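So the structure is just underneath, and the comments pick up after that.
Of the protein chains in this complex, one is absent; all others appear in place.
Our next item is chain A:
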Amino acid sequence: MHAARRAASALCSRGPAVLRRVYTTPSSAPSADPSAASTSSDSSPPSPPTYTPPLSPGQLEIYDLSLSLLLSDKARKLDQLSSLRAELPTLPADAQALAQKKLSKLEVDAEINDPEVRWRHKRGLGDLSLPVYRYLREAQWRKEGALDLLMERLWQMHVLPDVLPWVDPTVEMRVRFQGGEDVEPGGYLTPEHTEKEPEIYTTAFHMEERYYTLVMVDPDVPSPATSSYTTFLHWLIPNIPLTCLSPSPLPLPPALQPYIPPHPQAGTPYHRYTLLLLPQRGLISRMKAPLRRGFSLRDFVRTYDLTGGPVQGAPPRALVGAHKGAKKGPKVKVNTGAEVGGGGAHMFREVWDESVPGIHERAFGTPELRYGKPKTVDPYLDEEGVRPRRYY
C-alpha cells in the first residue's frame, strides 16, 4: 500500500496546492478553524472524496522528510502487526489477552499518523469498521467538547442525580426533531416542535452488535399528593441493536410504550426531558410495559440490569452520617445499583406555552391540568376581612 501511494504521487501531474492564506488576522476571518481552511475547496462546492497532499514533493523539504518518516514508521508497524497476528494463536491463553491488547493498540498506532487517514477522519469519510477511524471518532467525541458539554449540562441541571445516580456514556447520541438541527444538551425547545417522535443519531464505537433500551422520562411532573414532583415515562423502546456501522438516523424497533409528546404543565418551572440509551446485557425477551406516571427509572435499571460495564469514575457513596474524617464508626460505601456505565444520554428543556393544551388534548383526550401555589390565608384579617390598623 505504501509503495502504491508513492507511485501514485509520482504519477500525479497535478500542480502544487495553491498557497492560500491560512493564518488570517482576527478581524478578517471570524471562523478560522484549521480543518475548514485546509480543504482544497472552501465554501459551497463539495470537497472531492480523494485525498490530495497539501504540498507537492520538493516544495517544502521538511514536509517531505516528515512524510517519509511517517510512512516508514507505518510500514514498520504493519510488519510488526502481521508477525504478531501470525504468532497470536500459538501463545498460551494468559499471554493471548495481553498480545491481543498490544495488537489492538498497534492497529491504531500504525495508521494514526498517516495524513490521508487524518484527512478522511476530519471529513467524516472514515470507515468505522477500521479500528483507527473508530479510535479517532471516539477521541473526537470525548476530547473536542461534545461529551464534556453533555456531562456539564446533565450535572449542572441536576438530571444526575435526580434521574439516575451516575451515567457514564460510551455512545454518542444526537437528537433531532422534525428535521431541524441537533438539539444542544440542555437547550430549550417548544412543545409544538417536539410533538412528533425525534430522530436519534447515534455513533457507537464497538464492532459487535449490542442491544440498548431507549427511555425518555420527565422527572419534573408535579404531584400535589406528595407536594413534590414525580417521573413520567414518555417513551420506551427495548432491544435496539447497535454497532459502529449502524445507520443514522437509527431505525427503531416497535416501542413498548409509544411516544407521548412532552407537555409541560402550566404553573411549573422548566421540565427536563431526559433521553437515555441504556445498555442491555443481552436480548430482553420479556419486559413488562411499566406504568407511565410514577415510573421509577432506578428500579427499572436494577430489574433488567441495564447498568452496563463497571463504572470506573463513579465515587463510592458513603451513607448519610458517615463523615469522611470520622475515626469512629464504620466507613460504609453504598452503591445503589443504578449507576449506568455505558450507553448514551441526552437532555432538553421545555416550558409551558399556548400549544400545550392542544397537545395534551390530542395525546390524552382530556383537557390539561393547571398548577399553581395554594392561596395563603392572611392570618391578620378580622371577621369583616379587613386588616386592623397597626397604629392608633
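A few comments on the model shown:
Please note the rule applied: a residue touches a chain if its C-beta (ideal position, glycine included) is under 8 Å from a C-beta of that chain, and two chains touch if they have at least 3 such contacts; residues count from 1.
We take it that contacts and distances are computed from a predicted model.
Selecting from "Large ribosomal subunit protein mL40", "ADP-ribosyl cyclase/cyclic ADP-ribose hydrolase 1", "60S ribosome subunit biogenesis protein NIP7 homolog" or "ER membrane protein complex subunit 4", the unshown chain of this assembly corresponds to "Large ribosomal subunit protein mL40" (UniProt protein name).
From the options A:63, A:201, A:229 or A:304, the residue with contact to the unseen chain in the full assembly is A:63. For chain A, the residues in touch with the chain missing from this view are 17, 19-25, 34-35, 37-38, 54-55, 59-60, 62-63, 65-67, 69-70, 73, 113, 115, 118-119.
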